[in-house]
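For this depiction, one protein chain was excluded, whereas all remaining protein chains were kept in their positions.
Every chain is named by a letter (A, B and C) in the order it is written, and numbering of its residues begins at 1.
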């Protein structure tokens, strides 16, 4: 039977990059990891009176738990990461506006001479019974309870070509893709670029809208249970996701149409494989069945998800049905 | 009781622009219009042996039915268009690849020296009982039945500033937004720019994936029943949509992040109005609740939809609840 | 001998679109036109105390002089417009910041929630002897005399496909390209889209930096002398420019890399024609010799110029050497 490893990093063990860090441990394929991760603000925002520009240390955002060296993983392989469960590890989440960050602000890239938007911090209380987080207006009197919808902003491996990227970056290696599709029940597939793959996770979100417009979700420390598996060979060009209902690809680049083009092309190829289709037929079919939600428009790369609903198809098994196996193993864990 | 007008244009009455055309008729607010529209290929692709570059007249694509002069509509007003029903007017739909058009090809804008992709035409038979359209591979042997999901690619009014745009363009005036959200049950709100608003519709899709990747959906002639209403004043900056489940804004520009920024900003403002929120609170709230599907990445402007689920909220009435009224009137028509 | 026509429009004759306007007169190919044009602000900013949001009527910006119906011009032909001379028609020019307009501001497209930049107006006195315009700081004490460098922001013809665009738009038909290359000594080539071509000019700049960063140049009424010629057939896909020193193409789209791609592809094709080169050789050669200044990053489309220096080549005659002929005729006019 596969083992389970619990790991809660010390603050000194937090990692802020993909690539470039020593593994916290070596784990065998098939291992279940029960992990705690700090919130993206590194616990720097704890009340509505905390303000990003005063309280946050911008060098230490998006702390990652990991990296884990997966035994036997070699460049070109496929790492499968199945999310068994995500549980808020605190009774509150937090979101904030940060100067010159976010989708409704000029930034260091989309530069302007305009002043920054006001800074503000919103605390969302978790109601574990109702399974909600509570929005409270900061500039008026309005409250609304929103469904708890835990997800991981960041899951990824070490980049190729010896690169090291901050944990704020979404790229081919995964990273800060900030898509609500990264939730319990999802299997993510990444190409392995270095020996051991070097898997890290973090940036728990108690919920997030598509686009992550203000730049931060309902951020919170997270208890994550994941199963890691290794498939020899077949590393996908860009991260692929699978749920019971969808096959998905996440593209991350700029401008945003390029993120879509990346995900679309990779999905054309995946569909071609799944159903032995000519690329032109896959392109045509995908044109009529794809869903294409935006993931984030705020990170160093913008991320777009291209999804194909499985419901349309009677056949189609990805990676020899490993997602189904992982679902079964996840169910057995509960 | 409100009147119903049936209108099926002669070929000589087809219109290929928003703006610049004489109205086909004047109608009073509250009128139900039962309209037939030709497919986007102008009936130029009727079998898999028809090829776009030989068979299509590129000057006459996306023929519109209209424009309708809405009595009393003046610049600054809001035109509400409720889609009662959309019914395929033929037993088959058609999609095609067109040289240097579509999301997986270089184009006249995203120019390259590469050769065009192969041209091909796919015919989708409508199964009216099963409510499906049938995909058949052109380069192999694969079939799949996809749910019929009729929508209008194009709904819009005359542009501002005396502009005339082809019916291929999505913009502030609506037009070729190519979003699956434009389906039966949706109310669309447009700012009126000229006397009479000059409403046109067309580009029926029997179904379409988000992004409309190859540049064409399952295109087909359509029988549309719509109700037009006029709201004095309050013309929105960009097209707004409302269903029983969502408030939505459609932004159309390039690059695609700008389409999103447009829709996001307009939705911040709409949320502020709906719930009397400060813009910063609306921005924060929207960051956690928005859905953001891509509509098209293939037209002269790319379109992105920003959606807010009504389910989160107990209050919030747009335009004095006109959507509910229109739903009731639509139900009475059946 | 070719005739010269003087024309100074009445205010009621100003035109604010390309396409959609009746010609002010019909002229024969070969005609010299001596034209006066109002400044882009429509004379709405006349002192540093005039402020754009109070003084300008945004419906009436960039007034054009024209359109001129060029006899014999038919769709597919090439209209050659040679600029003989550009002379400031006032003793002062003016520039200004306009809310949510310009390259260092969020705009209606690159939308944000940030407040607008401060509005300000700068008056530049023309020193006709020194041939300079004088910059004076508005928020401090700094003055500098800059060389007078007159150019036309806007030269264009009626669009194809029945479109009508505002005079703020640069596109295939030319229009508001805002490039300093449009100066005395330049021949511009446009494809004719409609009978008579319908040439207009306007938006005189006493000088402009590349990019037109704040959105407005040193704007001023202009006396322009131009010669119009007609070449049957050969209409270029995008506007081409020729001087004694350069062959150039202007591409206008979004994002800006697409403007460049457009101009680059069209220049590959022009080089291929000029020197009977294979496209791959033209692509390679162009990669080593092109100059690529940005024209504007502020208009509805961004414009980029791709230039090839003639000095590298001993041969190469465009359009049967018409530029040389026009230069000679221009010299004879002085």
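Everything that follows uses one rule, which is that a residue touches a chain if its C-beta (ideal position, glycine included) is under 8 Å from a C-beta of that chain, and two chains touch if they have at least 3 such contacts.
None of these values were measured; they are calculated from a predicted model.
Asks: When the whole complex is taken into account, which chains on show are touched by the absent chain?
Replies: Those shown chains that the absent chain touches are A, B, C.
Asks: Per the definition of touch given earlier, which of C:183, C:207 or C:240 contacts the omitted chain?
Replies: Considering all chains, including the one not shown, the answer is C:207.
Asks: If the hidden chain were put back, which of C:51, C:104 or C:161 would touch it?
Replies: C:104
Asks: Using the touch definition up top, pick the residue from A:78, A:95 or A:112 that touches the left-out chain.
Replies: A:112
Asks: Out of A:25, A:164 or A:311, which touches the unshown chain?
Replies: A:164
Asks: Even though one chain is hidden, which residues of chain C still touch it in the full complex?
Replies: Chain C touches the missing chain through residues 95, 97, 103-104, 117-118, 120, 122, 135, 137-140, 142, 144, 146-147, 207-218, 254-257, 260-261, 264-265, 268, 275-278, 280-281, 283-294, 297, 302, 304, 306, 312-313.
Asks: Considering the whole complex, not just the chains shown, which residues of chain A touch the missing one?
Replies: Against the missing chain, chain A presents residues 16-17, 19-20, 59, 108-113, 161-166, 237, 253-255, 258, 261-262, 264-265, 268, 279-280, 283.
Asks: Since one chain has been left out of the picture, which residues of chain B touch it in the full complex?
Replies: 104-106, 110-117, 255
Rule of thumb we're sticking to: only the chains that are shown with their structure count from here on.
Asks: When the CA atoms of chain B are placed over those of chain C, what is the turn angle between 0 and 180 degrees, to the nearest 5?
Replies: That rotation is 180 degrees, given to the nearest 5.
Asks: In whole angstrom, what separates the CA-based centres of chain A and chain B?
Replies: 32
Asks: Averaging only over C-alpha atoms, locate the centres of chain A and chain C and give their separation in whole Å.
Replies: 47
Asks: Counting only residues that touch at least two other chains, what does the list for chain A look like?
Replies: Residues 104, 117, 255 of chain A touch two or more partner chains.
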